[in-house]
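Omission of a single protein chain aside, the complex is shown with its protein chains in their original locations.
After this line comes subunit A, so read on.
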């Protein structure tokens, strides 16, 4: 039995369905290879941003977890009004920290106050500081909350 010739509309529909793979400006008389699409292998990766939030991605990167140190959450370009981010010092190689550890005085090394309690300056200034020691926490307390109470940077 002879195959009936398909109607023009059926042909058009067929052509549309296979269009992306048989795209020719002219008539092609040879058989066209239908290629299997190639896709790179991808893994599921968990990306943890610097503020602790995490989300998953499909990537070609085989690491299961990526923790980023510098990203959208702590970049001043995305948070132009944040004083906390503007005042952060650029110290990626750790040179400033190393200098401060070596030559820094008490005033410089804010974080290491407990460690440097017996340095010379502390002993000298100890008597004078004891009088206003109770004041210092009360002064620091009102200053500290605003950054904490500030609403967290809006997502996206």
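The rule we apply is simple: a contact is a pair of C-beta atoms (placed from the backbone, for glycine too) under 8 Å apart; a residue touches a chain by one contact, two chains touch by 3 or more; residues count from 1.
Rule of thumb we're sticking to: contacts and distances are computed from a predicted model.
The listed choices are "Large ribosomal subunit protein uL5m", "Hyccin PI4KA lipid kinase complex subunit 2", "NADH-ubiquinone oxidoreductase chain 6" or "Lysosomal dipeptide transporter MFSD1"; the UniProt protein name belonging to the chain that is not shown reads "Large ribosomal subunit protein uL5m".
Checked against the hidden chain, the listed residues A:42, A:83 or A:105 yield one contact partner: A:42. Summary of contacts with the chain left out: across A:68, A:83 or A:105, the touching residue is A:68.
In the complete complex, the residue from A:26, A:60 or A:87 that touches the missing chain is A:60. Interface residues of subunit A with the unshown chain, by the touch rule above, are 3, 5-6, 11, 14-15, 17-18, 20-22, 29, 31-40, 42-44, 46-49, 51-68, 70-72, 74-75, 77-78, 148, 151-152, 154-156.
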